[in-house]
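Shown here: the complex without one of its protein chains, the others still in place.
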Amino acid sequence: MARNSIYQEETFPSPLIRLWHSFRETKVVMIGFSCFLFLFFLAVFAPILTPYSSVENNLDYLLLPPAWDVNGDVSFLLGTDNLGRDMLSRLMHGTSLTFGLSFVVVITSLVIGVIIGSLSALTKGIKSSFLNHFLDVILSIPSLLLAIIIVAILGPGLGNTLWAIILVLIPQFVHITRNAVKEEFTKDYVLASRLDGANSLRILSYSIFPNIIEKLISQATLAQSAAILDIAALGFLGLGAPIPLPEWGAMLSNGLGLFYTAPWTVYLPGLAILFSVVATNLVGEGMRHALKQSKES
Amino acid sequence: MKASMSHSFAIINSVMRKHFFIRGLLTAIALLFSLSACDSGNSTLLSAKSVIYCSEGSPASFNPQTITSGTSIDATANQLYDQLISFSAEDDELKPALAKSWHVTRDGKMITFYLRKGVKFHQTSYFTPTRDFKADDVVFSFNRILNPDHEYHAIAGVRFPFFDSVNFNSLVKEVEKINEYTVRFKLNRPDSSFLSNLASDYSVIISQEYGEKLSKENKHENIDLLPIGTGPFKLKEYRAGSFIRYYTHDNYWRDKPAIEQLVFDITPIDTGRLTKLLAGECDVVAYPIAHNKIAEHPLLTLDTVTSLNVGYLGFNTEKPPFNNKLVRKAIAYAIDRDAIIEAIYAGQADLAKSLLPKSSWAFSEETQEQVHSIETAKILLSEAGYPDGFDMNIWAMPVQRAYNPDALTMAKLIQADLKKVGIQVKIEGGYEWEVFLNLVRQGNHESVLLGWSADHPDPDNFLTPILSCESAGKGSNNTRWCHKEFDSLLQQALRTNSINQRKIYYAKALTIIAEEVPLLPIAHSKRYQARSNKVTGKLLNAFGGINFREVGKN
Partner (left out) sequence: MLNFTIRRLYLLFFTMFLLTLVSFSLSFLFPGEQLVNISGKVNATPAQLVLLAEQYHHHEGFFTQYWIYLQHIFDGEFGVSMASHLPISTEIINLLPATMELSLTALFIAMIIGIPVGFIAAIRHKKLTDNVILTIAMLGYSIPVFWLGLLAILVFSIQLNWLPSAGQISLLYEIKHVTGMQFIDILLSDSEYKWQAFQNATSHLILPACVIALAPGTLFIRLARTAMMEVLEKGYIRAAKSKGLTFNQIIYRHAIRNALINVIRHVGLQFANLITIAMVTEVIFSWPGIGRWLIESIYQRDYTAIQAGLLVLSSSIFFVHILTDFIYAALNPLARDSKHGA
């Protein structure tokens, strides 16, 4: 039996690798994860892959039902809407908008939140208490309400909606980073590093972050499912993406007027939202489950 | 001390939690029983005596004299008021209403009305009449419009757009009371559409006694906000944007309506109205969608009526480049109207060959019809000096009307059409309906998707309000177009009573419209209404607003 190394080493996998291993164990979570990857792939490549344009009108094919219906047409697999636009293409393009942008939003607020959170964890005293209370207040305002107000200030439009949701999600990350970092600071290994002479920044980046990254990712998946729902809700209320863009919530709101004559224009975007949120939540569940397991072992 | 406190807390907790359910349940049941006992022996369902109509918007005012929007007319005119004369639904002939009979002199310049006796005004929580309807009320109602010194002429910035658009003030010299039940109109010139205008929904009779009472209390604006009329229903309650509640007028001079309560449920979103109809929350619905579903549904009926209306794209001829005829013509050539009929009206409308629909007696076969040709459009645009196109906006009305069930989608289709000739269109108009109308009236638009539903069968009602010089900017002429020859043709047509002569004038006028293109007529459509099978009675007419006088409920 060939062996690559002579010495029997014990490998200590890094926290991320351990996470991945326990992640892989649950089948349901893996399904969720592959769906998540599928959506991600769609979000990035949709503009190339769509069979038809998602914004151009196609007046010869108005309100076609999906292909499995008697009146449907195979060339328009999921039917068309009231302006003849192909539902499949719109849904795919919508992935980039609703799902893809939610991902961008989460990453942005994660980065900003973590920075603010760690900086605030380093402060003490009145400033710290003030920030704590301020965060509590912001966290107690309903997220949709806050996003709506920010959109009201900045004006409607896709860019402003994104900024609104980013601003709404940041406090969550600040809160969790702050608590996690504060908790880690009380631990011994940090004390050891400090005695070695490391300054706060070094401790943060080398020692603490790798240990809190699981919590951050777990919170990120929660934030992403919230972001998807919020982007869709704002689109539904007409405060998000401008009219021809096929954001899923806006598609749903457009389909409302056609609810009775063309119910698929309402069902399909809703299913798309449900699917992506479930996929994100499955990934999140798996993450948290893995976290718990690694804590217990 | 603390231990005993927490101990007692614990006991209270456990007691509460154990018996809470039972106690709560008992209280709830007792409450429910007390309620059912409170119901007086009246076991008839309230819904059996009432009709709920889901309408598409709030009325701007409760007095038709001051408005033109179809929504406001639907809500008020035939419900609250009567006119001196009215149109019969069957044959478009004038029939007596508040006037029993009338006499027109040979020269057409004096009309005498003999009024009906025993007509009573509404009695409400805010007004109790002490006398019946008589000539003073007619004089009061019309002098309000004619006489600038009349107490109610200029209150709260009110205006009389319909009367402006038919030049009422320059036409009528005087309204005179001859005796308690006789009134005489003296005109400055004969006008063959005068009687039709008096029979329209706008020429309502309001109560002079009420006017005096309000004047004493210094609450003049209430004459339009808390209305008093002679119509089949009286106002009980109004919540703006939400609902109007009407009670039946017990002393109505015709047969009382068969129901006790009429409620207008204001639901601007068309899907919302349909949902309420399907869920049984509305009995009658305005401007329904999904006609097939309704026609197939066993418990619902789809009413249609061939309405005298037209939907059009109007250009603001005061704003460049729309002051240039070639540009207007180019846009007219570029728009694919057949596609619009397919997409917006589901094929259930007639392509507008001219401004007047075929059912109008002044329709002329000779009017040149607009054809669809992108090449011609491009040529005309280059001739006009815009070979690469330009930017423009289209204001799309935010409500459904018979002549245009979905202006927003229509605007999108036109946007796509115009893109092919290089014109970039921005779609505007997301305002509340009355706000929208006001802004358009002030000329904020470059082009607008609007339309017109006739108030009565006389063709002048189509042409003068929409395109006359008088009406430009003040009334319903949103194109602000003023063409001397066109106007003079209209006026000449009014001065004669000969139908054939008038036809000639109107044919010429329609040709001018086709050449100058101040607006592009798109379609004439039917007016639809959906109702539950429990509701009986004819509600819709070919022209004018909805009428609940004959409604009944099974």
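In this document, chain identifiers A and B correspond to the written order of the chains, with residue numbering beginning at 1 in each.
Methods note: a residue touches a chain if its C-beta (ideal position, glycine included) is under 8 Å from a C-beta of that chain, and two chains touch if they have at least 3 such contacts.
Because the structure is predicted, anything quoted here is derived from the model rather than measured.
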item	value
Shown chains touched by the chain that is not drawn here	A, B
Omitted-chain contact residue, chosen from A:T80, A:S96, A:S143 or A:T177	A:S143
Full-complex contact with the absent chain, from B:D191, B:D224 or B:D265	B:D265
Residue of A:A232, A:L258 or A:L291 in touch with the missing chain, whole complex considered	A:A232
Positions on chain B where the hidden chain makes contact	2, 6, 9, 13-14, 17, 31-32, 35-36, 38-40, 42, 45-47, 50, 52, 236-237, 240-243, 245, 261, 263, 265, 267, 272, 275-276, 278-281, 430, 432
Where the missing chain touches chain A, by residue	133-134, 136-137, 139-145, 148-149, 151-153, 155, 225, 229, 232-233, 236-239, 249, 252, 256, 259, 263, 266, 269-270, 273-274, 277-278, 281-282, 285
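Keep this in mind: only the chains that are shown with their structure count from here on.
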item	value
Whole-Å separation of chain centres (CA-atom averages), chain A against chain B	48
Residues of chain B touching chain A in the complex	269-271, 274-275, 289-290, 292-293, 339, 342-343, 406, 409, 412-413, 416, 427
In the complex, chain A residues that touch chain B	56-57, 59, 62, 82-83, 243, 256-257, 259-261
